[in-house]
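The other protein chains are all here in position, but one chain of the complex has been omitted.
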Amino acid sequence: MISLEQAYTAARERWQALRTSPVPIFFVGAATCGRAAGAGETIERLRAEIQTRGLQAQVIETGCLGPCALEPLIIVHKPDTVRTCFAKVGPGEAVQILERHVLGNDPCGEWAVSRVGPDGWDAVSILAHEPMMRGQVRRVLANCGVISPEDIDHYLARDGYRGFQQALSIGPDAIVDAVKRAGLRGRGGAGFPTWRKWEACRQTPADQRYLICNADEGDPGAFMDRSLIEGDPHAVLEGMLIAALALGASRGFIYCRAEYPLAIVRLQVAIRQAQALGLLGDNILGSGFSFEVSIKKGAGAFVCGEETALIASIEGRRPMPQPRPPFPAVSGLWGKPTIIQNVETLANLPLILRHGPEWYTELGSGTSRGTKTFSLAGKVKRTGLIEVPMGITLRQIVEEIGGGGIDGKAIKAVQTGGPSGGCIPAAKFDLPADYESLVAAGSIMGSGGMVVLDEDTCVVDLARYFMSFTQSESCGKCPPCRVGTRAMLFLLERIVAGKGTADDLQRLDNLAQTVARGSLCGLGQTAPNPVLTTLRYFQHEYEEHIDKQQCTAFVCRSLIRHHIDPERCPGCTACVKVCPTAAIDGVRGAPHVINPEMCSQCGSCLSVCPPIHAAVYRTSGDLTRYEPRSEKRKSGAAAQDLESAACD
Amino acid sequence: MRLTIDNHTLRGCDGESVLQCALRHNIRVPHLCTHPSLPAFGACRMCVVEIDGMRGFPASCATPAAEGMVVRTDTAALRDLRRSILELILIEHPSACLLCDKQVLCEELRPHAAKAGRTTGCHTCNNKDVCEVRDLARDLHISALPVPPVYRDLPLERSDPFIDRDLNLCILCGRCVRICKAQHGRSTIDFIGRGSHTHIGEAFGRSLTEAGCRFCGSCIDVCPTGSLADRYAKWYGAASRFTATTCILCDAACAVTVHASAQRRAVMAHGINTRVPICVLGRFAIPEFLNGAGRLKAPQVRIGDRLREVAWPQALAAVAERLTPFVGNAFALVCDSTSTLEDRHVFQRFTREVMQSPHYVEIQPDEHGVSRSGLPGGVRAALLTGDFVDLERVQALELLIVQDCYATPASECATVVLPAAVLAEVGGTWVDGESRMRPLRRACDPPGVAKPDWQIVCELAVAMAAAGFAYESAAAVAAEIGVGNAALRIKRADTPLAASDPTNRRTHFRGHCLAEKVGGLRQLPATASSALAAVGG
Partner (left out) sequence: MSAIAAASSVMEVLANYPPGAENLIAILQEVQEHDGYLSETALRGLAAAMEVSENEIYAVASFYTHFRFRPPATHTIHVCQGTACHVRGGYQILYDFEERLGIRAGEMTPDLNFGLERVACVGCCALAPVVLVDGTVRAGMKPKTVRSLLSQLGRQPGATPA
């Protein structure tokens, strides 16, 4: 086994060689989102081309760089040229870039994430100046998209595990002090001060303590932890080492949801690599500190994100939460003091130890110090993984970084905190994104899922959606959650179906109070939040559904009727062919008619009617909505627009 | 330690919860999923309280009492919250009767539930008289539900012996699962599924028998609703009498409580110690055995070629008259150790002193409870307290008196048949498998004019003009023997073999095949002996 210092030297040399490589390198963002966009095929094609042409070139898979909507993203290192980032690179595009840019001199402006200005080529090497990247400060995500997550040398070369070495030299008490001065708060949702959570564990005498990394990331709409693990798994391991050292824990577990198979593989590789270098195992680096990590897979239960349920799951029992006290920090896994920490919280630790708490607190606002990663998704132009200093406003996130709404739609609200959080309306977008402000507005920071809603999102339907999620994920142990969420869902479904009554809103509110106060665990206690915030800020939408049978966003199927405007319809039969209930009467050349009794309001006709006709229109309550006409003959053929980077 | 609950300063014990402390001091805090013999579970959320310094509404069952704690159990907010939570529970539980505005009148006219195939409300629920949910609903003044109730429409489980299950009444308190795990280690039933689809059941929807249930009945004993019911007892409502006595169906001698109806018939029995289960026999066999239609109710004397019912004096006179010629070695009395010490003392005295015979035969049943014996040579008259002797030998007797609880092939050829009271119908003292004395206490009446064994033989002795048989009671006999201080076997270290595995159960009692008298036993997996019998071994 080589010594760690030797490993560092070798790593730095390799990294430097990579930076000044005389052969071209294709860094391909190949995390799960990249692969979903087709990065896997791109990689295969590149490798095949390199082989057939007998080229000297490398393809390196990296994690997620952030702008997921632009994937597959590749960064091309061409010797003696500045590095260029290309977006939406499928296999065909990759070959073009290889031929024209790497082998030739063509900037390939159609895919390069840069402006090809009148003065010619002014490619951007990393995306730092792009609108999406400009407002971000990528500290925790610094390595994602830049290094190969399966090569520990890349991590070492960029000062990986230096934070842990610092931690070893200052000892547990000083580690806790540093974390306290940095003001690190749990990034999993509630924002509890990390040092204080650790103290309860440290002060409980025990022969064994456990550290668990919660990588269950159950919030639908959140993928920060996945991206971090897939892009930079060693950051998580290093964070665990630091925490374990501070706590006196010799055994660690990473509980990762089974829906993240690539993340699990990356972790397994990283653990083996760390073990090989003596960074995991007995008597690490001769310090006397021992730490073993193993991976536990989830099996599809959101409630396993709750601490006592997670512990039960690891113990092989039904993951039904337990009342607290006793708190896990005092009596947790197998009765021993246990600390459960979110992935991002842990990934902050190497930075705090490496750069010091003063550096760490340079960013942030009030008691929310440092940065926060967010999964920006939904009805916004630039979706993806971002990291911003806490305290920047929601407006800055949604409009400057996210690029605002798509297709010219007005943004209505942003949903943070997943099923435990709430909707914050656009009028409040000047709120800073910090723990206290979001709570005051009725939501929570949550783990980082941030879903943008626009005028075409029905918040009543969204509340129903969240309640349906909570109902299906409720463990069933306590009546307030098991039955209470079901009762709330019943009322919401009634409202969405146009059968709501005048007292339903009061009933919803009463039930929300019971569920919030009576539930055993955080899942139930926070389950009413989406309903409560939408009632608070969008009561008029609920009232429209109830009083006018109207869904202003045109989402709630029972409140929508589809019609065909005979003055617009040329009789092309496109809709007749796709109607699943054969509800459209029509012969070629004559305007078609929808039979309202057969129509299931599925919307297929709307989606296929060519925009040049836009003959299908909808009514709901008092409103009528036509689709805009355009020159397009086929629906869905959106022009390539990198600036808008719409996924449509 | 001292803590304050509702402005009362109380002493708390180490390790107890706030709920336990409150209940100990007769402060009423609603609770459903808690049970004294189980650790706290925290599911029902009814026991919520307010505690200074703790956020929200902690569950008092799961919060350890601590020095200086300030607790409030009865604020308006708590009452509202508990009512709302119970309303939610009642959404998924047939609750029509609890919400009906005709309740008061209905209760006057029909205080007891009507027997029905399916429970749709308290009026058709076997648990009505003893239901914890019903009690809570009235305490909290439930009058309406926030949304329409849902009937889960789960199938009624009736295919197992002894236990009826209606999962539509289940409130998922988990007591049954927890007690099964606590008492047996590996549980037969468990929570299946998740969320609103959760139900209590077995792997792959098997029946209890297929899933290895021991039929100890502990789950029924702890169920707060009518969901789990003792099929035999379920419609009897609340018992009138509870008597602690000993089960003598095997020599484990478990202490049981026998419930008796207002008519003083045995209705149900269950173990007293809730940490260790009792076996299927102790739990389910006693009432059915005692109340069987075939019980001997009146004395019978053979007149002509038929047995005819007669009154006691006549029967005893007939026995006295016919026994007298056989005084001496030609007489034998055969009994087994299911008889009490009092019985056996009187039997011995009768045999030796009145019949002047040495032939007192007391059989120790084998491990299956089978009692068999031969008769000493030269015996021509016998008094048998059970079907213990081969029929051929019995038929060869010149005089046969049978004193038993059920007719048998032996009693069919007897000259006189005397009806005996057994099990929970008698008081006395008994010896268990470890030679300890255990008390039997009378919990119910025998059928017809049947009497305890010792009493019959005493009256017989008197009819034969013997002296010294005028005991006033079983206690008087016990005093003569010098036994006293029999204690119920409540504390047990180990689970009786038959309780952890019903194939270890006894098959016979006092010469009777239990499975013939208690039909449910035939549905259980065969015992070792019956398995052998089945293959002709």
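Read from first to last, the chains carry the letters A and B; within each, the first residue is number 1.
One rule holds for everything that comes next: a contact is a pair of C-beta atoms (placed from the backbone, for glycine too) under 8 Å apart; a residue touches a chain by one contact, two chains touch by 3 or more.
Note that the coordinates shown come from a computational prediction; the quantities given were computed from them, not determined experimentally.
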(message) Which candidate, B:35, B:123, B:194 or B:438, sits in contact with the chain we can't see?
(response) B:194
(request) Touching the absent chain in the whole complex: find that residue among A:259, A:493, A:509 or A:543. (result) A:259
(message) Touching the hidden chain in the complete assembly: which of A:74, A:438 or A:451 does that?
(response) A:451
(message) List every residue of chain B that touches the chain not included in the displayed model.
(response) 186-194, 202-204, 211-212
(request) Spell out the interface residues on chain A facing the chain that's missing from view. (result) 32-33, 35-37, 68-69, 71, 217-223, 226-227, 258-260, 296-302, 313-319, 375-379, 383-385, 415, 418, 449, 451, 453, 457, 462, 465-466, 469, 472-473, 475, 578, 580, 600, 602-604, 607-608, 636, 647-648
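The criterion applied here is as follows: only the chains that are shown with their structure count from here on.
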(message) Which residues of chain B touch chain A once you look at their complex with the stated criterion?
(response) 40, 42-45, 48, 56-59, 61-64, 81, 84-85, 88-89, 91-92, 146-148, 150, 171-172, 174, 190-191, 193-198
(request) Can you check the complex and tell me which residues of chain A touch chain B? (result) 301, 318, 320, 322-325, 471-480, 482-484, 486-487, 490-491, 507, 510-511, 513-514, 517-520, 525
